[in-house]
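Rather than the whole complex, this shows some of its chains in their spots.
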Amino acid sequence: MDVSEMFDRMPFNERLGIEVIDIGDGYAIGELELGVEHSSNPDRVIAHGGVAYALADTVAGAAVVAANMTVTPTIDMRIDYLAPATGGTLRAEAEIVRNGNSVATVEVTVTDDEKRTIAMARGTYKTSGVTGETAWRDDPTA
Amino acid sequence: MDVSEMFDRMPFNERLGIEVIDIGDGYAIGELELGVEHSSNPDRVIAHGGVAYALADTVAGAAVVAANMTVTPTIDMRIDYLAPATGGTLRAEAEIVRNGNSVATVEVTVTDDEKRTIAMARGTYKTSGVTGETAWRDDPTA
């Protein structure tokens, strides 16, 4: 099973319809076809903020996993919403801007079918010290 | 329909099982019962980062809507993950720390059944200038 498949099999990603469609050296790309189930409005599709975020976090994590071949929990992420997502397929491209021994910084851009930028996100991911059952097990304060 | 019910009827919140259980003066509280569908792991429950985020964004938005009685799109949000969410009910409490004419700043804490802090989030929400069909319609650049 490759990294892309690993992410597609994550139950939450299946639940939301997130698919990682490409992973390469320092980047990953994912997509999600918007449906009414992603909406914050019962009458039409205006994606809930959590949709673009979940997609962004997923592709960022996929890029870091592929680059470091270890589990890489998210430490923090900021997302900025630039336009509403109202239908079609959301596409997120993640690029690692710094891949260090203990953390990586990743930039993500989320666009729609018309190439509008829906959101931009930047996050910090752990790249070392992850052992055992959970991502944070090595943390004495967790 | 009150604000709490409005948020519970959002399709994405229904999809994830997010419920807004309390809204008051400058705050909102929501819950989500974790299941395997929220997991980033097919074998056990370790919530995907998007779960705590979606819950946090929802209660923050609910607090701002209740305080301003207008649609309040998220402008940006940062989330910091402090411990893994591995089961039970996630609870998020949002508090408005500044409610201005054009934007509000909201702080959210996400905890689990054992009162561990799972995540902290802080976001900026629009409180004015939202007209018509979409949150961003007033934006000439959108």
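Each chain gets a letter, A and B, in the order it is written, and its residues are counted from 1.
The rule we apply is simple: a contact is a pair of C-beta atoms (placed from the backbone, for glycine too) under 8 Å apart; a residue touches a chain by one contact, two chains touch by 3 or more.
Keep in mind it's a predicted model, so treat the numbers as computed, not measured.
Student: Tell me, please, the full copy count of this complex, given that what is shown in place amounts to 2 chains.
Tutor: If we count every copy in the full complex rather than just the 2 shown, we get 4.
Here, only the chains that are shown with their structure count from here on.
Student: If you average the Cα atoms of subunit A and of subunit B to get two centres, how far apart are those centres in Å?
Tutor: Taking the mean C-alpha position of each chain, the two centres sit 18 Å apart.
Student: For the complex, which residues does subunit B have touching subunit A?
Tutor: 9-13, 15-16, 36-42, 46-51, 53-54, 57-58, 61, 73-84, 86, 116, 134-136, 139, 142
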